[in-house]
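Before I ask anything, let me first share the structure, which is written out below as structure tokens.
Removed: one protein chain of the complex. Kept in place: all other protein chains.
Chain IDs A and B follow the sequence of writing; residue 1 opens each chain.
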Amino acid sequence: MEMNQLPFFLFAAIAVLASLGVVGQRNPMHSVLLLIVSFGALAGLYVLLDAPFSAVTQIIVYAGAIMVLFLFVVMLLNAHTEDDSPGARREPWVYRAFVVVSLLLGLEVAWALSGLGLASFSTDPGTVSSISSVATIGVALFTKHSFAFEVTSILILVSMVGAVVIARKEP
Amino acid sequence: MVTLNHFLILSGVLFAIGTVGVFLRRNLITILLSIEIMLNAVNLTFVATGRYVGTVDGQIITFFVMTVAAAEAAVGLALVIALFRHRETLSPDAFTSLKW
Partner (left out) sequence: MLDFINPTLVAHLVLIFLIFNILVLSAAFMVWMERKVCAYIQDRPGPNRVGPEGLLQPFADVIKLLFKEDLKPAAADTLVFLIAPVISTATAFAAFSVVPFGTETTLFGLLSEPLRLEVTDVNVAVLVVFAIASMGIYGIVLAGWSSNSKYSLLGGLRSAAQMISYELSYGLALAAVVMLAGSLSLREIVTNQAGYWFYVIPKWYVFLQPIGFIIFMTAGVAETNRAPFDFPEAEQELVAGYHTEYSSMSFALFFLAEYINMVTVSAVATSLYLGGWLGPLLPDWMGWIWFLVKVFALLFFYVWMRWTLPRYRYDQLMEFGWKVLLPVAVVNLIATAALVIWLG
């Protein structure tokens, strides 16, 4: 499987631009929609990485369920515009420090990656078919990681009950 | 040729965008959305590294991260609703009464 550069850069550009839109948009409704676009681009990247199950699960869980929840809350709270209260402006030195720190972090990541060398993916068809097969994921999920799987079910139950209790109107 | 480095840089950039969103936005819902961006960047790293190593463990970890993100988004949004009922605003600067 020789990954072409074009699909990767296309999906990467969509993901980055949509995420920038999420962070930079005034209207929270548009932020939610742009995040859905970003999730779609990430699902495309997962397909490029021979992980169709992860791609489809990403669409079902993130773009299809969590974002609908966000959308409902945005509509319920009528969160149209940004709450730009006056005390929110920061002094200039905060922004300059932020830029310097992020440049330092970027340089650190680049240095770490240069030590890695050019790490290309293996194109062995046996590996590819075993990674993209849902049966392999199922077997590993229910044998090696079965404890985490059961704990996750309790976690979801707790969060469901918790969300209902916290958001309940006082009678 | 697309290598693992491409994916790591992309996920680093996405993580940085998410962090910027958490720090600089003054709207509770947008902060939660930026947290989701960060979780997605981490998912991408896991899947890419899993593909590089040749096992399926990366995808399994993303499965669990997605589940935890769903649970956290549900509870986070319930908290946002409860807070909104209190103060009628979505700005985090209105909830500073415990600040010293």
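As a convention for this text, a contact is a pair of C-beta atoms (placed from the backbone, for glycine too) under 8 Å apart; a residue touches a chain by one contact, two chains touch by 3 or more.
Everything numeric in this text was worked out from a predicted model, so none of it was measured.
Of the chains displayed, those contacted by the omitted chain across the entire assembly are A.
Touch with the chain that is not drawn comes from one residue among A:Leu71, A:Val109, A:Leu141 or A:Ile166, which is A:Leu71. Touching the chain that is not shown, out of A:Gly21, A:Pro52 or A:Gly106: A:Pro52 (per the contact rule at the top). Interface residues of chain A with the unshown chain, by the touch rule above, are 29-30, 33, 36, 52-53, 56-57, 59-60, 63-65, 68, 71-72, 75, 132-134.
Convention: only the chains that are shown with their structure count from here on.
One simple way to say how far apart two chains are is to compare their mean CA positions; for chain A and chain B this gives 6 Å. If you check the complex, the residues on chain A that touch chain B are 2-5, 8, 12, 15-16, 19-20, 22-23, 28, 31-32, 35, 38-39, 42, 45-46, 48-51, 53-54, 57-58, 61-62, 65-66, 69-70, 73-74, 76-77, 79, 82-85, 87-88, 98, 102, 105-106, 109, 113, 116, 118-122, 124, 127, 130-131, 136-137, 140-141, 145, 148, 152, 155-156, 158-160, 162-164, 166-167, 169. Those residues of chain B that touch chain A in the shared complex are 1-10, 12-14, 16-18, 20-21, 23-27, 29-30, 32-34, 36-37, 40, 43-44, 47-48, 50-52, 54-60, 62-64, 66-75, 77-82, 84-85, 89-91, 93-94.
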